[in-house]
Structures are given as structure tokens and as C-alpha cells.
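Note that one protein chain is taken out, while the other chains of the complex remain in position.
For reference, chains read A, B and C in written order, and residue numbers begin at 1 within each chain.
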Amino acid sequence: MVIAISLLSDSFLTPDNGWNILRQISVNLCLSIGMTLIILSGGIDLSVGAILALAGAVAAGVLKNGIALPMFDILLQFSLAGAVVIGIAVGFMLGWFNGFVITRFRLPPFVATLGMFSIARGLTMLWTGGFPVTGLGEDFSFLGTGAVFGMPMPVWITLALVVLFVVITRKTRFGRYLYAVGGNERAARLTGINVNSIKIWVYALGGALAGVAGLLVTARLDSAQPNAGLGYELDAIAAVVIGGTSLSGGRGTIMGTVLGCLIIGVLNNGLFLLNVSPFWQQVIKGLIILIAVAIDRINANDQER
Amino acid sequence: MVIAISLLSDSFLTPDNGWNILRQISVNLCLSIGMTLIILSGGIDLSVGAILALAGAVAAGVLKNGIALPMFDILLQFSLAGAVVIGIAVGFMLGWFNGFVITRFRLPPFVATLGMFSIARGLTMLWTGGFPVTGLGEDFSFLGTGAVFGMPMPVWITLALVVLFVVITRKTRFGRYLYAVGGNERAARLTGINVNSIKIWVYALGGALAGVAGLLVTARLDSAQPNAGLGYELDAIAAVVIGGTSLSGGRGTIMGTVLGCLIIGVLNNGLFLLNVSPFWQQVIKGLIILIAVAIDRINANDQER
Amino acid sequence: DKAEQNQAPTSKRIAVVVSTLNNPWFVILAETARDRAIELGYETTIFDSQNDPSKEAAHFENIVASGYQAILFNPTDADGSVANVRRAKNANIPVFSMDREINATDVTVSQILSDNYSGAVLIGKEFVKQVGKTGKYVELLGLVGDNNTWNRSKGFHSVVDRYSGLEMVAQQSADFDRAKALEVLESVLQANPDINAVFCGNDAMAMGAYQALAASGKAEQVKVFGFDGADDVVKLIAEGKIAATGMQFPKVMARTAAESADAYINGKRDFPAKTPVGVELVTLDNVAQYSDFGRK
């Protein structure tokens, strides 16, 4: 695919465009890492886009206006770092709530996170009153638009997360248990793994990563949009699945997801560069996803038999 | 829930409002019936909303403008019935294509139908140029807005479909095979069931039902909107899951789905009747979905042990 | 600058970045802009931001990277789009915004805007005129995250709220969508069968609301007010079935933007920071002068 696009457009294989693509996939990648963990554990999360919006809005809000505690007549002001921590914490808590509901009441993850989707969207609207929170300052914007050593900040951040979660999934007990829970929940439980605690952690991490993604989006636009992240959950799931992770859990890798995000990113970028009409873009994108995954399947089957 | 809303609003328990709710859920129910079949067979379909839009647009287009075949210098005109058949056929074919791709190339249904989502959305835009097709005539509108013996047409149509598919799932060989394929695909195959053909049929039926839903939406608005059905796939899946069908296949009923649609419909309607602010609506809706399914789970668990 | 050095352009190119194509109003805007730019001799591409400022950001990056000469821009959000436009400005690509305002004056060359607030004030006045000083009404909001939704709502209320006899019995969102408006109004009518009017944030919702009223036999009794000037609504105004709408001029805005960009590329530099394109009130009295999205 990469070759085909580069043949058709000279602007494709330029360093600038390379950074462009990486910067553009960073938000999806952030969500997709969390989604990979969740899907590996045998679950799904439809609320990450909504959590992204709420986390971004809360971080922006506290950064700009602080938090007023009228009963104590106090206005808490937040530094940049404080706002970042709060944004991630909001994501973490909502994710934790997902995990809690799923394990405690045995709700199907699909339903539980669909509920959270609705709740978090509503809370975002309530928090912002439907208006974007803007003017967050240079320092905060730097997270989304700055670059260090020529590499954009969002790329640094996502790169760090990729490394972190590759290590977690491959080298730690938590990572191992994740695969075990997703691969055979009953066996994992009988072997003495605290399945519920693993699941709660997984959703909480997914939420925290959605929080990071919310910060990135907000910093990039220098504005927290109340309807940010609409539909991003499907993009994230698509990236994870295209990256070879099985929706039934237990099988897949973070690196596969990175590849999945890249495929989608290159596809989006390439279709624009080739000046395909927006309507045809959708058709072509659909077809390419089908073809890409079909080829992957055919190769996998060849190896299997 | 029903009781709570009726206590809070007198307009809730009126016959009018009853028809209202039924009319409003008919489109979702139509999609959800198909989705139930697909989920029972162990799959998922993210493209039903997009198929709905394309089927509606094509039916409206051929009804209004016919199909021009320039090479033969022919303009095919379509009667109402012809347009209806074409709309359903479009849905059927796209659904068939989903099934074909899923069985032939062993694509995960999630990916295959996500691809179809994009393709069908793009085709709808190409077919309509992004503009609604309006002015379809009284007869056609009647399908969406008329009533016979006091019962609205969409309710008649969905009622007929519910009866049809209750019979199919409970009384026919196809229905039994559906459960078997979803329950244990390998055992079904070893028992001589043509698993692929069952699956293809299931997706094709899901597509055809999306076609019917597309006709209903179009007839009700007297206009085929290019962006019709956005997000309806999630509503349909939610109704199916709330209705007790397991996302891993093999377990669930059409009547459960009817109940799921009713719960969602009553909730939406009730929140409007109570004039809850749109922001709070989302929060409350999310919470109620969580609570409803959690109660259902707790009851089910009580029975199991 | 860098972009221009990298990509010695083979031909002159203009980008049209539109907030969404999921609404015919914007399809008109984008396609008119494109067609005019092509007429003026540019290779032109439409970029669909799908109502997402982040997707818009990606478009701007790609546009900057591949060296367009100008951007005709319909922003997704007044605030969320500022950073994107600044990016283009820093790459010396002139941006002309259309229809929606962005909350920064220094980043676009010129903003060719629909005056939503004033238009809604006009609707508000007509509303009081037709409905009277007492009555019950429902407001259908557009997408709650969209600032045109609120500009229109505020403009409308700036007039109507001065009359304490006009009671808003429900305010609900129908996402600028015809099907949703139909359903929302159906439900709202159950609780409030005795309303006198509905104010809708756009014409797609006005159509949906009208259909709900027609279906329940209340079309005569309840006056519907819209915003946009869409085809079907203009027709229904002529038939006396819808009370009024605010006519926007997407085609005018799009052509003006394209022509301004062409002038800029040919060396012109002094542009008004804002070119407001007035929203005109369309009622039964003057409907004959209008067709869809413009004057006849």
C-alpha cells in the first residue's frame, strides 16, 4: 500500500509527511494501546472516546479556571502538571468504574461501556455547558504542537507509551495475566489469578490512556471541545483488530496495534494526497480495510496449514 | 421504570403515547431483529446503519427518477412496489456481501462490516451527491406515517417481522442451525450443517431488514437523508444485548430484543416527556442502562445458583 | 518558505476544508466553493472534517505539507479551529473562512460569515409577530457542541425572552437532524399537546418538526420556524405551512471566498477582516424572491 501511494504522489514519502502521519495517529494510537489491553483481556470499551472528551475538558477547565470550593470559600488553582494529572486521573477513574461495574455486576463490557459512553458524554456537556474551553496557554499547547529534537511532542509521548506497554505486556506478571484472562478466564481463575482485579486494572488503564489522548487532542487544538473524540472508539477497535488482535481475547500484541494504526493513518493521509473525492475516499477506505485484512488472513492460513 | 415515569408525567400512560413509542422503536426494532440473528450466529454487524441509508436512498432515487440506462437509451421507471423491492434487495445484497467476505476470507465480522460501513456510506453519498431525495409521494409516505385500524403502518410492518422471525428462530431448521452455529461452530460443522451458508444467509437477512428499516425511515420523513441511520448500529446492538442475547452467540431470543427495544424507546420518550435537559438525559440514560442490565444479571444469577 | 520550496507546484491549487458533508447545506457550500475555484483556474480538493477539529487539524497538516496556495475554510468550531488556521498562517497559506466564525481575528485573511445571531434576532421578532405575546413553544437545538446552535438560540431568546407570556415548555436537542427532530417533537407533543410554536435551529429540524405536527394533525395550530433556507422549507413557506426561516447564502459566501482567494494569490492584500453576509428573513410575504439557499 505504502508503495502504491508513493508511486502515485510525490508528497507521500517526505520526512515532513512522515512526521505528519505519526502526529496524526498519536491520539488513535494512545486509545488503541488501552483498547488492546482491554481486548486482550477479553473485553471491549466503547467509552474511550467519551472519556477522552471529559478528561480533556476537565483538565482544560481546571487549568483555566481552577476548582472553586464554595463551602470553604477556596479557589484551587492548578499548575500545568496538576491539570495533566487531573486529566489522566479522570480517565483512570471512569475506566476503573467501567471495570468495577463489569466485574461486580457481571455486566457485558459492551453494555457497561455503552452506558459509560452516555454518562461521560453527558458529564462533559454539563461540565462545559456545551462550549469549548479555550486559551490554555503556550505550555499546554506545546504538548500537542511542540517538537523536541525535531520529533513532535505527541509522537514522543505515544512512543514512550508504546515502549512502556510493550514492556508491560511482555515482561510483567500483569501482562501475562492479561493474556491468561483473555485466553481462558476459567483456567486463569482456577490457577489463582485474581481475574476481577486484572480486569478492573485493564479498564482503568484504558481510561487513563484515554485521558492522555484527551490531553493530546486538547493541547493540539489549544481547546477542549465538548464533542471531541466522537466515534474514536470504533477507530481504536479497528486499529487493534487490523493489527491482528483477536476480539475474543488472549491473542495479539501492542506492536500489531501500532501497525494497525499506521495502516489506517497512511491510508487516510494517502487518500487525501491522491486527491480522491471525499465520497470515493470512504468507499476506497472500506475496500482497502477488507483487502488488507483478507490478505493477512490468507497468509496466516497458509502458515497454519 | 415504566411506573416511575408514569408517576412523574401524566402524558406517559396514554394510548397515543403508546403508539408513539411503538412507532419510534420500529426502525430500531427492524435493525435489531436482524442484529439478533447475526449475534446469535456468533457475529456482529456494524454496517446496518449505513446499509439503511443506502437502501433508503436507492429506493427513493429509483422511485423518483427511475434508472437511466444510457447505453440502451432506456429509462426504467419504478412503481412503489418496485422501489420497495429494490430497497430491500440492495440491503440483502450488501448483507450477502458481508457474509461472503466473512466466510470466504474468514474476516472477523467486526472488520468486514466496518469495511462495509465505510463502503455503504460512501456509496450513499455518491448516489445522492450528499443531498436528500425528497418528494416521494403520498403512497410511499403512507408506509411511514399512515395507520390501518388505528395502528401505525411501521408498527404493522415491524409486528409482522417480529412474528415472522419468532417463528423462524423457534420453528424452523434454519433457526435451529443459527443457534447451533453460534453455540458451537465446530460441532455444528461436524454435524453436517453448512455453517458458511447459514452465516451468509444471516448477514443477508440482516441486510434486508436494514433495507426495510431504510424504507421506513425514508417513508416517515418523506425524504431519504444521506446521513440517515448514523450510529444506529450501536443502538441495535444495545437493544439486542439489553434484551439478554449473549454477544458470544448461541443464546438469546427475538422477544428479548423486542423488550430491549422497548426499554430504550420508553427511556428516550420518558426523558423527553419529563423535559430533562439534553445534558442530563445522556447521563441518566447511561445510568439507567447500567442499572437495568445489572438488575437483570442479578436476577439471572439468583436463578442459576 | 519551506512548503513552497519542497513542492514546486505543478499547478495552482486551492483546498476547500469543510466541517462536514453530512448535511446538504455544507455540501452546497463546499461544492460551490470548489466549482468557483475551478472556474478561476485552480486545481481544487474538498477535505471533509466530519465535524471533528482533530480531523481538521490533520487536513491542515496535510495541506501545508503538500503546498496548496489557499484554503477556503468552513471551520468545525470557533475555538477548536483557531490552532489549525494558525498552522496554515505560519506556513504562509492564506485562509478564508466561510459561514462560521472563528474566535481570532489575526489568523485568517478574511472571514465571510453568516450572521447567525442577527438572523436569529430577525426570526425572534417574526416569531413574536406571528405567535403573539403569549403562548407556549418548544425549541429544538442543533448539535449541542456547535456554536451556531447557541448563536441562534441566544439571538432568538434575546428577543423572545422579553415577553413573559411566551413560555418555553421544552428545549431539546435534535442534532440538526430531520429524523431526530421528528422523534423528539413526537415525544414532546405527548407532554405538551397545546403548544403554539416550534423554533428550530435549522431547516432539517424544521422539516422533521413539521412532519411530526402534520402527522398528529396539529400543523395548522402550531407555527414552525426554521433557519437556513433549505429547498423543502422554502416550498412549505410558500404553501403557508411553515411560518418563517432565516435565509443564509452559502453560495454567496462560497463564491466570495473563492474569489477573494484568487485575488490574494494575484497580489491583493487588503481584505476586510470580516465580511458579514446577512441572514434574511423569509416569510409568506417575500418567499417569492427566494429559492433554496439563495435569491432567485
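What we mean here is this: a residue touches a chain if its C-beta (ideal position, glycine included) is under 8 Å from a C-beta of that chain, and two chains touch if they have at least 3 such contacts.
Methods note: contacts and distances are computed from a predicted model.
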Per UniProt, what's the omitted chain called: "Polyferredoxin, heterodixulfide reductase subunit A", "NADH-quinone oxidoreductase subunit M", "Sarcosine oxidase subunit delta" or "D-ribose transporter ATP-binding protein"? "D-ribose transporter ATP-binding protein"
Contact with the hidden chain (one of B:112, B:193 or B:215): B:193
Based on the whole complex, identify which of B:154, B:250, B:265 or B:278 touches the chain you can't see. B:250
Touch assignment to the omitted chain, from B:117, B:131, B:165 or B:179, lands on B:179
Across the whole complex, list the residues on subunit A that are touched by the chain not included here. 167, 171-173, 176-177, 179-180, 183-184, 186-194, 250-251, 303-305
Which subunit B residues touch the hidden chain? 171-174, 176-177, 179-180, 183-184, 186-194, 250-251, 304-305
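We adopt the following convention: only the chains that are shown with their structure count from here on.
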What pair of chains is linked by the largest number of C-beta pairs in contact? A-B
Distance between chain centroids, defined by C-alpha means - subunit B, subunit C (Å): 32
Express in whole angstrom the distance between the two chain centres, defined as the mean CA positions of subunit A and subunit B. 29
Touching two or more other chains - residue numbers and ranges from subunit A: 125, 130, 278-279, 281
Shared-contact residues (touching 2 or more other chains) in subunit C: 21, 144
Applying the document's contact rule, which stretches of subunit B touch subunit C when the two form their complex? 9, 11-12, 14, 16-17, 20, 23-24, 125, 129-132, 134, 145, 217, 220-223, 225-228, 230, 268-269, 272-275, 277-279
Could you list, by residue number, the parts of subunit C that touch subunit A in their complex? 2, 6-7, 21, 43, 45-48, 51-54, 57-59, 61-62, 65-67, 77-84, 87, 103, 143-145, 147, 149-150
Within the complex, which stretch of subunit B touches subunit A? 46, 101, 105-108, 110-112, 114-123, 125-126, 130, 234, 237-238, 241-242, 246-248, 278-287, 289-290, 293-294, 297-298, 301
